[in-house]
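Have a look at the structure below before the remarks.
== chain A ==
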Amino acid sequence: MELLITALIIAAVLFGIGLYGALSQTNLVMIMMGIELMLGASMINLVAFWRYLHPEAFSIQMFVLIAMTVMALEGAVGFAIATQRFRTSGSVEMEESAELKG
Partner candidate 1 sequence: MTPFLNGFIITLLFLSGVYAAAVMERWSVTGHVNWGGPVRSFLLLFAREEIKTRKHDKVFFETAPILFIGVILLTISILPFAPGSVIIDLGTGALFINAALVYVMVALLMMGWAINGVYAMIGGWRAIAQLIAYSMPVVMVLTATVMRAESMFLTDIVESQKGLWNILYQPVGFILFYISALAIAFLPPFDLPTAGGELAGGVWADLTGARKLLFRLGRLTLVFTVSAAVVVLYLGGWMGPWLPDFVWTFLKTLLVAASFFAVGRFMPRIRHDHLLEYNWKYGVPLALYNIFQVGVVLLL
Partner candidate 2 sequence: MISVQLILLIIFGLAAIWFGWRVFMTSSMVRSALSLLGSMVAIGILFIIMEAEFLGVLQIMMMGTEMSIMAIFMMMYMMDPGGLGQMDMYHQKNISIAAGVIVTVLIVGAAFATDWGTIATQFPGPHEQNRLLGMEILKRSMMIFETAGVTILTGMIASIAVALSIKNSVEK
């Protein structure tokens, strides 16, 4: 039991740090780092649930693979947007992207 709780607490703290980063940073790439931390934390949770609650359910491991895919794709698309923003406006600071507002 304490193993599961420990893993969940670690994941919760990492999630909190990731949320703080994603909200407080002004830079697109740094925001992505925060999001990756949050996804990593959710993956810890998934693996802990697999190992300590349902070791026979391999759809959980499949879920982790999908989460990893999402992480990589988020990276690729995020970098592509950063490239484009850098090319058109010369910076990736998100405070200067006010023209994206609706």
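In this section, a contact is a pair of C-beta atoms (placed from the backbone, for glycine too) under 8 Å apart; a residue touches a chain by one contact, two chains touch by 3 or more; residues count from 1.
Inclusion criterion for the candidates: all candidates are chains of the complex that A comes from, given by their letters.
If you're wondering where the values come from, they're calculated on a predicted model, not measured in any experiment.
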Practice item. For chain A, choose the touching candidate in this complex from 1 or 2. Key: 2
Practice item. Write out the stretch or stretches of chain A touching candidate 2 in their complex. Key: 1-21, 23-27, 29-30, 32-34, 36-37, 40, 43-44, 47-48, 50-55, 58-59, 61-62, 64-66, 68-69, 71-73, 75-77, 79-84, 86-88, 91-92, 95
